[in-house]
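One protein chain is absent from this view; the other protein chains keep their places.
Labels for the chains are A and B, by order of writing; each one numbers its residues from 1.
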Amino acid sequence: MIKRRGWKKFGVCLLVVVFCGMGQAWAQEVLKLGVIAPLSGTGAGWGLALRAGAELASDDTNAKGGLEVDGKKFKISVIPYDDKYQGQAAADAANRLIFMDKVKFIIGPMGSAAGLAAQEITEANKVLFVGNSFTTKFLGAKKLYSFRTTMTMAEFSLPMLKYLKEKYPDAKRMAILGPNDETGYEVTGFNLKAHQAVGHEIVFRDYFERGTVDFMPILNKIFALKPDVLNLDGSNPGDCGLIVKQARQMGYKGMIIKVGGPGTPEMLKVAGKDFMEGFIYYSPINPDDPKIQEINKKYNAKFPPPMNGFTPQFYDGTLWLFEAIKKAGTLTDTEKVRATLESLSFNGVYTGAMSWTGKADYGIDHQVKFPFYVMVVKDGKEVVLGKATP
Amino acid sequence: MGTTGPDPMQEEGKVIPKSKSYALLALSVFLFFIPVLWADEFYLNVIISIYLNIILAVSLNMVIKTGKLSIAHAAFMGIGGYTSALTVMRLGLPYLLALPLSGLMGACIALLVGRLLLKLQGVYFVLVTFAFGEVVRLFFVNLVEPFGGPTGIINIPPPRIALFPGTAFTLLSKVSYYYLVLGVMLMALFIIRRIYQSSIGKAMDCTRETEHLAEFTGIDTFQHKMFAFAGGGFFAGLAGSLFAHYYRFISPESFTFWESVNLIVINVVGGMGGIAGPILGSIFLVPLPEFLRGFVEYQRVLYGLILILTLWFMPTGMLGLLNKALDRMKSRKPGKEGTP
Partner (left out) sequence: MGETLLPQVIINGVTLGTNYILMALGFTLIFGVLRIVNFAHGEFYMLGAFFVLTAILKFEVNYLLAAILAVLFIGLLGYLTEEVIFRRFRDKELEGMIIALGLSILLQNLGLVAWGPYDLSIPPVFTGVLKIGTLFYPMERLMVVFISFLLMAGFYLFLKKTRLGLAIQAIAQDTEIARVQGMRINRLYPLAFAVGTGLAAAAGAVIGPLFQLNPWMGIMPQVKAFIVVILGGIGSIPGAFLGGLILGVAESFVSTYASKALADLLGFVLVIGILLFRPSGLFGRSQVSR
């Protein structure tokens, strides 16, 4: 008897669910933009940067009256969902965006697992997926609707290390330390190859478990091998800050570099400017550029500081997508938008000349490339050391 | 468990007798028609999630029934998932073989470790299963060959089912997957319900409630615990396989301590007294994140609150509440056939 009652309750619940689902209005004048990113837990820093970039780009477009497509103006509505940097949550988010919110364009995600899992659904449903998933497997000849608008180590490690080799020819012994997760693994592979290509000697290469806060044992091991340079790889900004601080506390005087994603302001907060002196890293944008101050202000008005370097990148990536939609003249024919996006180069507001590449590495030209900056921290400030082109 | 207050495990007195089995059969048939009534992909996704959790939660219930609270259930799910993915992708096994194999792998490993772990009592058993779960996860994370390490395994193919030679079809759509999961879930529920109703089920109850007395009456409590643990491992393995081929991607992230905790919460909130408990718990808790999408941070706060409040106010879970409500209704109608 209980079970029958139990199932009746289930039926009622289901009916309620269906009615709720049907309650969503479909406004003609709105373009829904989905965002899948880690909004909680590890990676939330980068996830927020992604979401902020998409939202700020949408806000600016809306401020100009909306996106003009085929004669009509559309207001952009951003729908962000948390993927917790995990595959399953990303897949669920994709499911919800595509089938419940009826979205055809998604910005995101950040993580590799998240990207790969969600991709199964976006590709099958011809939904454009424009993001950052930091794994080579995200792009492929058969993955027609996935694009990456950030550069990964595959694109910038070689040019960056070439630049460093020229500038610091005596720095030969390399120690590479990365996180023990999908991003860490992928990234180290490229760094390794690039180091070897420019003639560096790899004296150490290992991973640390996510959640580690005490790096002294592993740093101890590293410093015993007397490296000239410590490369922090794909570690997230919080961990990097700790590593730098602890390494300097242990008396390490060599170079510390990060051939990986941005996060220097966060690192400065943790390690302090004395320890961060001389830290060299990759930056897709020039932080001194007055335009960056502008977006920084807009960012701080809406989100908790500090702004991560990924935000301007996603801003530009989102605008690029909008441009493609506009040029294709359709919101519903994703095939057309895809083809248009592929053929379009774009001058990013903050990122400069963005164009597609990647056929050699991935089998399809869906990877962005643009000239970037090699930066150094001097007296607590981010200073451009040099510029490089992939 | 406790000696004062309502015992969460005492609710199963109201097990459904055989005459009501036909009602259940009718219900199962109804479930077959759901995709016809609601072909919406989004809802199907939620329902499939619910079904997977039901398989996991009910099989955990089996283990709890013998008095052992295990926080390693997600690890067995992982074992099943990786087994399924690897045997299909590396050994080329057909899915109809890979699926039961995943279950068997879960059961075997459960038997192997259970031999040692089940000797521990109460809280210590919980702690050792926690450690075991972490060890399994660390294995998955650190062994790139064959588990793919932290990246896990991607591009897991959808199940290719060949019931008769020459007739193979691939489960590409959600609707087809719905039927697969529904089938496995119904089978699991049927088997577990039969076990609960049989003398084995009664023996399991005795093992939990009064272990010494049970031994005295000749019940080999250790055997029953092993049986339940292995059974739990088996169904968790099956669920793992279904999970892997549905999301087409698995990584150690999906099989952590928190996933095991989720299953325990489902049992606690739903009620551990019978199969209906974890079923109710799954139906209530699994779709919850979907309805709280706008308030991500509060979602988990609510979750913790629900757990605490349930233990406080309704330790017998939703099942217990339901039973109480039914009792009250029955007592208002004297003379009517009351015993369920």
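Criterion: a residue touches a chain if its C-beta (ideal position, glycine included) is under 8 Å from a C-beta of that chain, and two chains touch if they have at least 3 such contacts.
Fair warning: this is a prediction, and the values are worked out from it, not measured in the lab.
Interchain touches from the omitted chain, evaluated on the whole complex, reach A, B. Screening B:Y43, B:Y82, B:Y95 or B:F132 against the full complex identifies B:F132 as the residue touching the chain left out. For the chain left out of this panel, the touching residue among B:F30, B:Y124 or B:F216 is B:Y124. When the omitted chain is restored, the residue from A:E266, A:D289 or A:D361 that touches it is A:E266. Within chain B, the residues in touch with the undisplayed chain are 1-5, 69, 116-117, 119-124, 126-128, 131-132, 134-135, 138, 141-142, 261, 264-265, 268, 297-301, 303-308, 311-312, 315. Mapped onto chain A, the interface with the missing chain covers residues 39-41, 44-45, 48, 180, 206-209, 211-214, 216-218, 220-221, 224-226, 237-238, 241-242, 246, 249-251, 266, 269-270, 272, 304.
Heads up, the rule we're going with is that only the chains that are shown with their structure count from here on.
Here the CA centre of chain A is 36 Å from the CA centre of chain B.
Listed in rising order, the residues of chain B touching chain A in the complex are 14, 16, 20, 23-24, 27, 38, 40-43, 45, 49, 141-142, 144, 149-152, 154, 247-251, 253-254, 274, 276, 279-280, 283, 287, 289-291, 293, 296-297, 319, 322-323, 326, 340. Touching chain B in their complex are the following residues of chain A: 1-7, 9-10, 13-14, 17-18, 20-21, 39-40, 81-82, 86-88, 91-92, 95-96, 98-100, 112-113, 116-117, 120, 135, 137, 180-182, 184-186, 209.
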